[in-house]
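Note that this complex is displayed minus one protein chain, with the remaining chains in position.
Labels run A, B and C following the written order; every chain starts at residue 1.
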Amino acid sequence: MNPHRKLVLDKITEILAATPDDYEDRLTKMIDAADQVFVGGQGRSGLVTKFFVMRLMHAGYKAFALGETVTPAIRAGDLFIVISGSGETGSLITNAKKAKEIGAKVVLITAKSSSTIGDIADEVLQIGTDSSYQKVFGLPMGTMFELSALIFLEAQISHVIHEKNIPEEEMRSRHAVLE
Amino acid sequence: MNPHRKLVLDKITEILAATPDDYEDRLTKMIDAADQVFVGGQGRSGLVTKFFVMRLMHAGYKAFALGETVTPAIRAGDLFIVISGSGETGSLITNAKKAKEIGAKVVLITAKSSSTIGDIADEVLQIGTDSSYQKVFGLPMGTMFELSALIFLEAQISHVIHEKNIPEEEMRSRHAVLE
Amino acid sequence: MNPHRKLVLDKITEILAATPDDYEDRLTKMIDAADQVFVGGQGRSGLVTKFFVMRLMHAGYKAFALGETVTPAIRAGDLFIVISGSGETGSLITNAKKAKEIGAKVVLITAKSSSTIGDIADEVLQIGTDSSYQKVFGLPMGTMFELSALIFLEAQISHVIHEKNIPEEEMRSRHAVLE
Partner (left out) sequence: MNPHRKLVLDKITEILAATPDDYEDRLTKMIDAADQVFVGGQGRSGLVTKFFVMRLMHAGYKAFALGETVTPAIRAGDLFIVISGSGETGSLITNAKKAKEIGAKVVLITAKSSSTIGDIADEVLQIGTDSSYQKVFGLPMGTMFELSALIFLEAQISHVIHEKNIPEEEMRSRHAVLE
């Protein structure tokens, strides 16, 4: 295989192998317990957010990405999933505090074992360990975390599909028809 | 008043004065008859779309802007509102055809009395008349249509608020809390 | 004219009549003095941001809306235009502070004579006066500010076009061709 593809895939594989195997099960329970699910991230983590929210919607959940036109008010009983490698993104700190005050649950998906948002959150799902993210030339800035978080969340969708036995046709029927 | 502000406001006022006064009432009936409302536009008309969809959501409607993460499949019984000055935007032609095939209603908000999307649509709401859009230096490209369509749709929201007597506090309670 | 359209237009007209006439000239000088222009707002003020940035790009400026994919780093010598009715939007306070630290200029477009971002900014352009924004049934939440700020910024574009005598054809040649 092309060495750059191998570099990317090996790193994601190493990080996800170092990530507790029960996260998909725990996150499913949190999502199922919530009335509505809000997911927020900045920059490329914001794109990860949208990858995940679209599939949650296809799977039948009431899910929203922060900052979109129809994203409603969060309420007590909802879940706010924060995607932040550092756990220190300014606007997400503010949002996590607001969500807690309102009575929503907050879960942080992050690269760090300890952070400001981690202290606010009800649950912290650390992807890999603190030593997973040594600099690798060719995988600049947050690349390793963003891709690992994305693949974890795709696995999360697979977990939900298998657990609830959701036919692809049912998901497809919810998919946007208008481009 | 600053002459540039006057230029913009005078032109919008002229166009909206030349627009049939019953449009807000007609559009309200179409929206109320629909299960879900989809709104689509390209470029700055796409921004007009989002201005409107957010307030529809605040007013309690199930409304979606095309192209956002949680926008679901359109179905028979839904309404597709197209915002297109020319009525000839390529992707919106395709979308209007799909919406009709599925059994949704299509309404076009446009600057032109006749167009491809106009021929597909169940209803055409022409903003102003064909002679409203002579070139004005300082209001380039689609400016006159985009702003007039926006103010018409803000008036549409005011119409809905008055007709249904929706308290501002109720709308505010649906507004996004997380930034 | 339909009374709801009149309600919206009269309110915008009243607010812009109460707004100093030299703002377009002052803002043009700030934009012309900057290497790059960044514009940020939340919610519907974020849509106003994009209306304005697209026309700045058409007019030949290096302009960016916050949060988009290709928005680069702000640097000393750049201008950050904040659109915030309250002047208290959390993430924009953080951004305004960062911009100042880096050595960029900050200008606030707002509904309030005094605010946290106003205290940080080099210039405050208050749209209307503190008494302009009494509640009006039918114009919920930030509607009056958002529309008045938008029309002011469209007038700003008209000012720039007239001052620099920019042909529409030149602006159109920069407009996106791919939908």
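Observations on the structure shown:
The rule is simple: a residue touches a chain if its C-beta (ideal position, glycine included) is under 8 Å from a C-beta of that chain, and two chains touch if they have at least 3 such contacts.
All of these numbers come straight from a predicted model, not from anything done at the bench.
Considering A:Ile12, A:Ile81, A:Val106 or A:Ala121, the position touching the chain not shown turns out to be A:Ile12 (whole complex). Interface residues of chain B with the unshown chain, by the touch rule above, are 67, 90-91, 94. Interface with the hidden chain, as seen from chain C, comprises residues 38, 40, 50, 53-54, 57, 63-74, 80, 91, 94-95, 98-99, 102, 173-179. Remark: the residues of chain A touching the chain excluded from display are 1-2, 4-5, 7-9, 12-13, 16-17, 19, 21, 23-24, 42-44, 47, 50-51, 54-55, 58, 89-91, 135, 137-141, 143, 146-147, 150-152, 154-159, 161-162, 168, 171-172, 175-176, 179.
Definition applied: only the chains that are shown with their structure count from here on.
Superposition of chain A on chain C using C-alpha atoms only gives a rotation of 180 degrees, nearest 5. Where the sister copies chain A and chain B meet, the same residue numbers recur on both sides for over half of the interface positions. Compared with chain C, the chain whose C-alpha mean position is the greatest distance off is A. Centres computed as Cα averages put chain B at a distance of 23 Å from chain C. Annotation: 34 Å between the Cα-based centres of chain A and chain B. Chain B has residues 50, 54, 91, 175-176, 179 in contact with two or more other chains.
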